[in-house]
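Of the protein chains in this complex, all but one are displayed in their positions.
Each chain carries a letter (A and B) given by its place in the written order, and its residues are counted from 1.
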Amino acid sequence: MTKSYDFDVLVIGAGPGGYHAAIRAAQLGLRVACAERESVGGVCLNVGCIPTKALLHAGEQIAAARHAADFGLTFGEQKMDIAKLNGWKDGIVKKLTGGVGALFKANKVTHLQGQASFVDDHTVQVGDKTYTAANFIIATGSEPARLPGLEVDQQVIVDSTGALVMPDPVPARMLCVGGGVIGFEFAHVYTNMGSKVKVIEFLPTIIPGADADAVKAFQKSMEKQGIVVATQTKANRAEKKADGVHVELENVKTGEKTIEVFDRVLVAVGRRPRTDGLNAQKAGVTVTDRGFIPADKQQRSNVGHIYSIGDVASNPMLAHKAMKEGLVAAEVIAGKPAEQDAVAIPGVVYTNPELAWVGLTEQEAKDKGYEVKTGNFPFSASGRAMTLQQTDGFVKMVVEKDTDLLLGVHIVGPHASDMLGEAGLALEMAATATDIALTIHAHPTLAESVLEAAESVHKQAIHIMNR
Amino acid sequence: MTKSYDFDVLVIGAGPGGYHAAIRAAQLGLRVACAERESVGGVCLNVGCIPTKALLHAGEQIAAARHAADFGLTFGEQKMDIAKLNGWKDGIVKKLTGGVGALFKANKVTHLQGQASFVDDHTVQVGDKTYTAANFIIATGSEPARLPGLEVDQQVIVDSTGALVMPDPVPARMLCVGGGVIGFEFAHVYTNMGSKVKVIEFLPTIIPGADADAVKAFQKSMEKQGIVVATQTKANRAEKKADGVHVELENVKTGEKTIEVFDRVLVAVGRRPRTDGLNAQKAGVTVTDRGFIPADKQQRSNVGHIYSIGDVASNPMLAHKAMKEGLVAAEVIAGKPAEQDAVAIPGVVYTNPELAWVGLTEQEAKDKGYEVKTGNFPFSASGRAMTLQQTDGFVKMVVEKDTDLLLGVHIVGPHASDMLGEAGLALEMAATATDIALTIHAHPTLAESVLEAAESVHKQAIHIMNR
Partner (left out) sequence: QPAPQAPPQMPARNDGRVLAVPAARQLARELGVDLTRVQGSGPNGRIRVSDVLGHSQAASAAPAQPAA
């Protein structure tokens, strides 16, 4: 690549999209820089995927200790050292972000600390220096959407970043505004920590994008664990008083308004792409009204040598989508015929049970004109689930009727996210339900339930009656 | 099928092989009976796969409670009610065997209680009745092999069945004779319950059949958890005394002998096929010197209408192999072109970390003449593993060099058995490492490590340096 530029590629943002792009580009022999104005790892490592999973695990261990009584294991008084909890979580984040820094060094990626702003379509300014590059990859990510009337102070009214710092004492009454993935992950954490949690969702159903049957089973399990769920409900405004935050809730169907009092309120009503300070227009890069920088299948923006990946490029705003797009952009720049051609992008709620899915929901498949058959296998019929004390949920499979082609897999249950590995590969390989049904799955495993769901598509599951 | 026989198929043995065969045959419209002399569910449900997994889970919860201190969760005095533990485990077994009984009823499988003995090649006697059938499926399973010098009394010297009843108090010193899957699963259970456990293995290496690198990592993790492992060691004889069982151990390399004292000794030196009371010769069915009733790919024995499946048919003696063979036999009898054509049969040790594999080990692949490349990704580099506090182990991939064809996957780590779902499907679908590497895996999951192992085959893993 031409040497007249400082770098072959300059990546803007070191979130999962950006650091994957930078490392892959370096692996392919390019001269790479990556600019980051905060901490490497982006939202995902610092205030997203990773710290939430740490807190979720901690919370689940509290629940597990309680359930241990079922098999005779009991404990004396239980103590939670909140400072230690936060420190442990921060330690994991530090280890991982430190790891990315080390990988940058080892791969000879130049890390530029500071905000990158375009000067022209081949130049950015970072701090008081300018750098030129033959190609750019914009990976500036996203930030929490705000909700008028609920001003985030990161103490009592928090967004996902504030919610990651567990307060001491744990709030007695918690409201999660937004019944999406993030809302429910925090609801689950705080419930296990001892809060009484209510989740409200504006839409008629929680976890938009997930299969209706799966959502129903998921919601039932969350409610069984003590989370109160109110759909078609919005929060109009919040007032901080001595006895807590007074929130006006409105039932959007009836218009009925009530005031409820909470000790902590999480605003988790979605995320918006982030391009502030980027000066994209100086490079001629199109930013849409909603703030996205759209890209084609090679991740090119409207400007041929400027690429856009991850949350800033499009929905769904998920780390693994950002990673994939980062790899594609890097490979395309290196002259490889890469393409973002994924059949499906998985989604996961990392609660217990987890809700995990990949591919089309039953409704989506029907809406697209497919004639579908479905299969279903409940974990209550799984020996492995029984031994793990986790029998809530099922595996549901959506299959094209005539061809047996797998269209989607929807799992509510323990380790659901790990089972998505098989489901995702199956979709990408254009596997049929028969391919899965004929594959020996180890016994006794949770993954067997994927096999049985495939068998049930053909009304041949063994451990349930096939209606 | 001809009505002149009492049944279209009579299955002998209601273990996982037998009950799968019986239910599938019934699903396909055949008139089916299944004879069982003990309890439906066979070894697997009653004294094998299921109760071991229950005890393993219980033990792991004890360990998890200890590790919770890392994130600030501590407990007062811990108590284990051993009677409740045994009862909980028995309850799961009862639920599952009851479930199989219910499935028999619902599928109209006639359950014959008693030992089946062949009278001729179309007739068996069960109790004082005789039944005729057009076809038979022999699914009589296996039993623990005995070791001369160590007489099993199911109290202090036990086989796997005796070891499933946890004594109160838990033995302080435990010896597992045999370093295979069963030996290590019990070693892990008893260690977590508080025993000081030693495992001895005659061969130079433990867990025969598993990949050498995987075994090494597995053994290291077991030793870290306090299990003492001695390979090339055998137990010559045991003498019960007031202070415990005195066992003579011999180092088979040096010939050196020592006496060590234990409170419980598990004999887990393999299993042998079981055909006692079957009178196979009356039907003209061949039983080998070692006690097997061999079968072809349609599971037919030397007598065309008599099938043999599961442990009694061949090694490896694993439940999922028995299930598969049961389905094949049933389908063949129903006139379907089924065949036991599995590319690979997975194996799992359900300890923590688990050791799980499917397909060829690196050595097996080389021995078969493959030119191989390998990939490896350690869980210490996995964010998800960190949040789960389980970073021991790795995913190793064995791939054919020129074609990139996947040959084997070997996992030491948390939830390894669930990740085998993807690995097994990949092998059956003749997937390449590239297929796995190009498939989006949800973040943050353990299954991502499968993706990174595939990337590392091509020296393109992101989260490690690829040597």
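Everything that follows uses one rule, which is that a residue touches a chain if its C-beta (ideal position, glycine included) is under 8 Å from a C-beta of that chain, and two chains touch if they have at least 3 such contacts.
Quantities reported herein were computed from a predicted structural model and do not represent experimental measurements.
Interface note: of B:Ile157, B:Leu438 or B:Ala453, the residue touching the hidden chain in the full complex is B:Leu438.
Across the entire complex, the residue among A:Asp263, A:Asp311 or A:Glu428 in touch with the chain not shown is A:Glu428.
Seen across the whole complex, the unshown chain contacts chain A at 336-339, 341, 343, 368-370, 403-405, 428-430, 432, 434-435.
Of the residues in chain B, those that touch the hidden partner chain are 404, 429-432, 434-435, 438-439.
We take it that only the chains that are shown with their structure count from here on.
Spacing of chain A relative to chain B, judged by their CA centroids, is 35 angstrom. Looking at the complex, you find that chain B touches chain A at residues 16, 19-20, 23-24, 27, 44-45, 49-50, 53-54, 56-58, 61-62, 64-65, 68, 70-85, 87-89, 92, 95-96, 99, 103, 106-107, 318-321, 323-324, 342, 344-348, 356, 358, 381, 383-384, 386-389, 415, 417-422, 424-426, 428-429, 431, 435-436, 438-448, 450, 459-460, 462-463, 465-466.
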